[in-house]
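Take a look at the structure below.
Excluded from the complex is one protein chain; the other protein chains are retained at their positions.
As written, the chains take the letters A and B, and residue 1 is the first residue of each chain.
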Amino acid sequence: MEVERFDPYDGALGFSLATRVGSLVYTAGMIGFDETTGTAPDDLEAEIRLAFSNLAQVLEGVGTTFDHVLEQTNFLVGDPDVVYPVFQKVRTEIFDGRLPASTSVFVQALVSPAFHCEVKVVAAVPE
Amino acid sequence: MEVERFDPYDGALGFSLATRVGSLVYTAGMIGFDETTGTAPDDLEAEIRLAFSNLAQVLEGVGTTFDHVLEQTNFLVGDPDVVYPVFQKVRTEIFDGRLPASTSVFVQALVSPAFHCEVKVVAAVPE
Partner (left out) sequence: MEVERFDPYDGALGFSLATRVGSLVYTAGMIGFDETTGTAPDDLEAEIRLAFSNLAQVLEGVGTTFDHVLEQTNFLVGDPDVVYPVFQKVRTEIFDGRLPASTSVFVQALVSPAFHCEVKVVAAVPE
């Protein structure tokens, strides 16, 4: 089984954005990083949308899409009563009709304190 | 690779309880949710047992059992000295003689504040 690595930053992050082996893809945890500002959007919903949009690009980079996501693990930061409803709203839109298995937990911190949401997925690759 | 989704709540949760692709199954994080009360049992051990019992039903729904669990990730809430011994006792009973790889960490909160234990697994499907 050959491991394929998707690493557009060429090692600078210390990890690949995704790997693929056979028909399975594993992504790194994606955050709502805005390349134009170098940080998170001020708005929580915008931040979460951006995390999913960044993730969509990674999946495209390894030959798959949200249609084929098997599971997502979501690491969230903040007050669950505030953050989870917004996360749930965005996620339901994104995966409507093709819902993966999912686990969401609130952690103490992500690596970068500006962010509230990190999403990693395992996906299949369509033939 | 066709993705099969196990979603008995028909989208209402915002995720599937499990997905299957080929011979692999991914579950959502399962909690000790008691359908008769709509919340967690008062007793921690009862709550943890219920989480595993809910998980067993999901695995059955996608054609596998605890015999074929490859790994579990356990998100726990509370004092490790209190919660982990109880979790360990129940888990050892459940998986006796067929122990999966396992990772247990204490997080700040689960999505619902009434719960102390969320368990997700990856399992194989027997032929």
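As a convention for this text, contacts are C-beta pairs under 8 Å (C-beta built on N, C-alpha and C of every residue); 3 or more make two chains touch, one makes a residue touch a chain.
These numbers come from a predicted model, not from an experiment.
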From A:G11, A:G38 or A:G97, residue that would touch the chain that is not displayed: A:G11
Touching residues on chain A - with respect to the absent chain: 1, 3, 5, 7, 11, 13-19, 21-22, 24, 26-29, 73, 75, 107-113, 118, 120
Residues in chain B touching the chain absent from view: 23-24, 67-73, 80, 84, 88, 91-92, 95-108, 122, 124-127
